[in-house]
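I am attaching a structure below and will ask some questions about it afterwards.
All protein chains of the complex are present and in place, except for one that has been dropped.
Just so it is clear, A and B label the chains in written order, and each chain counts residues from 1 on its own.
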Amino acid sequence: MKAEIFVNDSQEPGARYVGWSPSPARIRLSDSGGATRNVKITLSATSAPSGGQLVFYTAPASTPKASVTLDLSPDGTPVSFHVAGKFGKASQADRDVSIVAKAGAETLASLPVMVRIRKDATTLTPGERDRFIDAFARLNNRGTGRFADFRNMHVTGAASAQAHGNPGFLSWHRAYLLDLERELQAIDPSVALPYWRFDKPAPSLFTPEFLGASDALGSVVFGPTNPLQFWSTDGVQGVKRRPLFDTATEGGVDLLTEAQTLALGTDFIDFETLEGDPHGSAHVSFGGSISSIGTAAKDPLFFLLHANVDRLWAKWQRKNNRFDPADAASYDNAPGHPVGHRLTDTMWPWNGVTGAPRPLDAPGGSLAGSPCTTSPGPQPRVMDCLDYQGLVSPQGRLGFDYDDVRFA
Amino acid sequence: MASTSSKPPRRRAPTTDAAALASHSAVLADPRKSVKQRLAALTALGWAITDDPQRLAAVLGLLKDPSEPMRLRLAALAAIQSSTFHPERLEKIRADYLRALRTVSSDADLELRQRALGMLAREHDPATQERLIDGLREPSKALVPPEKALQLLSYDVHSNAYSVARAIVDAPPNETARREALRLLAADGASAQMFEDILMDKAETSEIRQLSASALHNLAPDRLQACARRITLDPSEPSDIRSVGVTALTHFGDNDAMQQDHVLNACLTQLGDGGDGEDPMLQTAARQYIAKRLA
Partner (left out) sequence: MAPAEAASPLSEENFARIVDALGSDPARRSELIGFLDERHSVYRERGTAAVARMRGWTLLTLARRPLQNDEVVFVLEELQTGRTAYEVACAARAMRSTANPVPAMASLLLRAAANVRAVDDHVDLVRYGGVNDAEDASSTATDVLIDTLAWLGTAVAGVREVVETALQSGDPPLSPRQRERVERCLAQCTAGAVGGPPACCTPGAGWTGLRRWLARTRADPHAIAFEDQDGGLVRYGDFFRGQPTVVVFFYTRCNNAGKCSLSVSKLARIQRMLVEAGLGHRVQTAAITYDPDYDLAPRLRGYAQSRGMRMDARNRVMRSVEGAAELRLHFELGVNFISSIVNRHRIEAFLVDGQGNITTSFERLQWDEQQVMSEAVALADRTDATAPADACGGTPPATVVSPAKRKRIWLAPLAYLAMALLPKCPICGATYLSLSGIMALPHLGHIYWMVPALAVLVVINLASLGWLARTREDWRAFALALLGGALTIGGGIALDHQASIYAGIAVSLIGGMLGLAGTRVVLGGGRANAGTTCARPTLRLGPSPEPASSSSLETLATPAR
């Protein structure tokens, strides 16, 4: 007797990635072994040492459990369930946890998956770190890769107004990071974008093995085995970054702590002031590319900085239950905001709209898709970025989670 | 899919609590207050320093005033710089902001000069580029060390710095300046041969050779792959440079070519297996290659 398991409603290997949010899954008997009645199976997980752990849901709103029991029809009709990572037990390597279906003692199916989570960069294992920088370096590929589009999306002028200075700042950057992360996952599906917790010291981040160590001049030095040594943007080789603080013992300069940020207010119109502090303060905690809006995206650190900004938003959303665009406190949708910042607006450049008031061109095309979810779609709207865990609508799940922001 | 609210959205209460802002502005401007108090006032003002022209002028004035404490001046600079991450604010203040930066770019304090020049260089300020180049040509006019000037000029590939950078490569005032001059020249497509020569020159330092490898990858990736292979196979090469070569092959080489290259693969397998005195870094690099290319 054999069974087949589909995660995220797909047989694609690229779909076998879950976060804290329940992912739809199905199981069916592919070989009933002559059974004529329903077969009771148990779904559970087996993990490698330090591997991820899973929980199962019989229905999205049900209580998650370490294992569930399902009845499978001998005719092969699939039965739905949901699977997610157990909060706090993310994977450290690809396929280090498996969904196991057993009928009694007999194993009918075993599907390796990964609990793929965005983590604090300082907590990454060497393997996780190396996979991330490898994928990132290849995405950059001396400035010829897709990374050039990400760099060109974050420049001054009309492009800047699409992403900053108005309520859509957080949604835009969430979509931006998601697009980048999916491109990284197209290179290595086991990669998730880590974040730089900028209000805390991050000694292991600013090293030649990871994002580079800055010399006195502010030129970033990478180790001989670090592929980021080949980083290039705008036709210029290397990264310019000069920390204005001791990265080993301090966080960024004069910026709000996480607690202070989460206490900005329970209404989005108060919380969005984080764009100034701690976001702006984090940027100007350095000399170098990351400290000016037009050059910030030249530094790979930029994306980890913004991953933390996004994580702060996610944490604030969780704390105040602000996932629903219909909730006025979840977003500042006052009239008068420019195009690209209202809830129902699509966002440049993914919408391909050019010409005033949008910029003249739209590099990069639509937002990358994912085998794990259909959201937010190739041309996301501002509102599509709020319900990132699919709490309001399961279809709204964006396919990422943070290590310290639970699902429910 | 979620829908939008039918209730009218809330408007944020004006953050410009006039009285509070006035109070903070007064503290900031008061030289009798302690630096700590004045810094706190500056922090409290936040991006509001750019909302009012007079307030902005006051902060810019503080920045430009050499009699003010440097800690305060640098904080003022950071505060304004932070606000430039808001495009509308940047557009509103840019002209006055750049003017103030140009003024403090010749301040007596090196740190302030460096920061101001960095901001100006990232804005591709033409006057700043000319001053930096003048300083390279005539050291008596230099505002920052030559290596810093070259680094700042490299923010703009269209700057006028190529001839002076070449001159510095030939006759460097110090090694760091030469390094930065080479980094700047890595933007010139006609420099590929120079970088290949430097990469293969064992007399060069590892730092320079590593930079040349990166530059060659930028300009002529096929040639880098060929050089990387030669370096990897050459046991007389320093371990760190061999590691650079292996890394280039691992992450950017042509997979089909790698698979067929039995000589290279045998060498890397041997390096990966380690042995007496084998450099751990090289061993790590070789193992990465094996895991990626030969697994």
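What we mean here is this: a contact is a pair of C-beta atoms (placed from the backbone, for glycine too) under 8 Å apart; a residue touches a chain by one contact, two chains touch by 3 or more.
Keep in mind that this is a model prediction, so the values were computed, not measured.
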Chain not shown: contacting residue from A:Pro13, A:Gly365 or A:Pro378: A:Gly365
Residue of A:Ser160, A:Thr247, A:Gln317 or A:Thr373 in touch with the missing chain, whole complex considered: A:Ser160
Which of B:Leu56, B:Ala75, B:Leu90 or B:Ile290 contacts the chain that the document leaves out: B:Leu90
Contact set of subunit A toward the excluded chain (per top definition): 141, 143-146, 148-149, 152, 156-158, 160-161, 234-235, 352, 354-357, 359-365
Residues in subunit B touching the chain absent from view: 87-88, 90-92, 94-96, 98-99, 102-103, 123-127, 129-130, 136-139, 156-164, 166-168, 170-171, 173, 187-192, 219-221
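Operating definition for what follows: only the chains that are shown with their structure count from here on.
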Length of the line joining the C-alpha centres of subunit A and subunit B, rounded to whole Å: 26
Subunit B contact footprint on subunit A (complex, rising order): 130, 134, 137-138, 141-143, 156, 160-161, 164-165, 217-219, 223-227, 229-232, 234-238, 240, 253-254, 267, 269-270, 273, 275-277, 279-281, 283-284, 287-289, 291-295, 324-329, 331-334, 343-344, 383-384, 386-387, 392-393, 395-396
Subunit A contact footprint on subunit B (complex, rising order): 1-12, 15, 43, 46-47, 75, 78, 81-90, 114-115, 118-119, 122-123, 147-148, 151, 154-155, 157, 176, 179-180, 183, 186-187, 206, 210-211, 213-215, 217-218, 221, 240-241, 243-244, 246-248, 250-252, 281, 284-285, 288, 292
